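To keep things clear, I will list the structure first and then write my remarks on it.
A single protein chain has been removed from this complex, and every other one stays in its place.
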């Protein structure tokens, strides 16, 4: 029972470019596809471990985009706020199986605990439904001067509708 | 008069993931979209110049994919040939305007001169129809041992249908 | 009381290229310097979080190099063993302060728990003695076919001399 929501965040010519918000209520999450290119691999013949870190950041950026908050507007303050950005404070990656050149992967992002200035994202990298990597990433909203900022009510409300209920 | 061709190269869930072959005859070319993420930018506030090199490689890889030749099958020789890869021999990049965080770009790839073992690709990075960067990239098909290999008739024929006629 | 050991692992022209093993007994650890270049930064104006992951991998690679085991010889099996590589199984990064363009950083690597096929490395990224980032990285020795391999006695012995004694 997966529901895909419409959004204006993507280019009309490339409707899936920012991925999709899927699922209802407690299962709602974000998915973007990632293709493994040469740039993502290393001489071991599989995807380089730091590539997963870049891919998960794409997932978080596009989740925010589909929730109506893009990074450039936050950074330059044109969002009517002090210039700010979500920065990574802590991240844990578990690697289970290697991704390979030409693979089509999906990056799934779920909202976890929500603090005043921070949020934990639970992310997984899957291939044909099989989990290759799992990540927990704690991000904090900080102003350009480095001060933690309270996440706005609008963004909090959006996060809450995407949040996983952990029983 | 742009025609989009169907292909099995993409994942059914993400039909545009490998981009599209568009146009007819002498205008036929390949397009993939690229989103600018934090990973692509630098402290100058715009896209890092080596990011364009990675993006153009995605375009060439997906052009080959839509023409029926993917990189992993070439590399491991499962394509019924000696393990091989297209490697860059020479590349020229002209930077005209900077790309910025969150931009939606299109990478266009056109086939130029075709040699026995080599092909020149003419590529451009555009934003809303405006050219940000132009590149000419000469790639050579080499075996894993480093020997130039003749491009197969099937791939040559495919390249020829995508080739730009230079009067 | 820091002792620097001689090694043939570095190029004679660039004696520090693989960093240094410093300290005695329980304080012995590896240090390499890293300069922050544009490639390491993002539009937020500071170092991109995945850059720390690449830097720590340089530290681990050069620790192995100074212990007499370089990655290429492991990968191609010229080390008289089955082709193999240390792959990352799990990693945790804590980011405390941002690194900036032009900074001179030091990557410190200490050996932690040692399993039959695995080892945990405790790493930190410092600037002028101040910790910017701390990482724990569990790596496993696997053959090219993906099978865990027992770490050789020689490499185990080397790790043990570099291991931190946790009381």
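The first chain written gets the first letter, and so on, giving A, B and C; residue counts start at 1 in each chain.
Methods note: a residue touches a chain if its C-beta (ideal position, glycine included) is under 8 Å from a C-beta of that chain, and two chains touch if they have at least 3 such contacts.
What you see is a predicted model; the values in this text were computed from it and never measured.
Looking at the complex as a whole, the chain kept out of the display touches A, B, C.
One of B:75, B:99 or B:141 touches the chain omitted from the figure, and that residue is B:75.
Note that of B:22, B:91, B:117 or B:149, the residue touching the chain absent from this view is B:91.
As for the chain not pictured, it touches subunit C at residues 11, 13-18, 33, 35, 37-39, 54, 57-58, 61-62, 65, 70-73, 75, 100-102, 104.
For subunit B, the list of residues touching the undisplayed chain reads 43-45, 49-50, 53-54, 57, 72, 75, 85, 87-95, 98, 144, 146. By the touch definition given at the top, subunit A reaches the unshown chain through residues 38-39, 41-46, 48, 50, 100-101.
Going forward, only the chains that are shown with their structure count from here on.
Because subunit A and subunit C share one sequence, their contact can be compared position by position; here over half of the interface residue numbers appear on both sides. Relative to the centroid of all protein Cα atoms, the closest per-chain Cα centroid is that of A. In terms of their C-alpha centroids, the spacing between subunit B and subunit C amounts to 36 Å. Work out the mean CA point of subunit A and of subunit C, and you get 28 Å between them.
Multi-chain contact residues of subunit C (touching two or more other chains) are listed as 43-45, 50.
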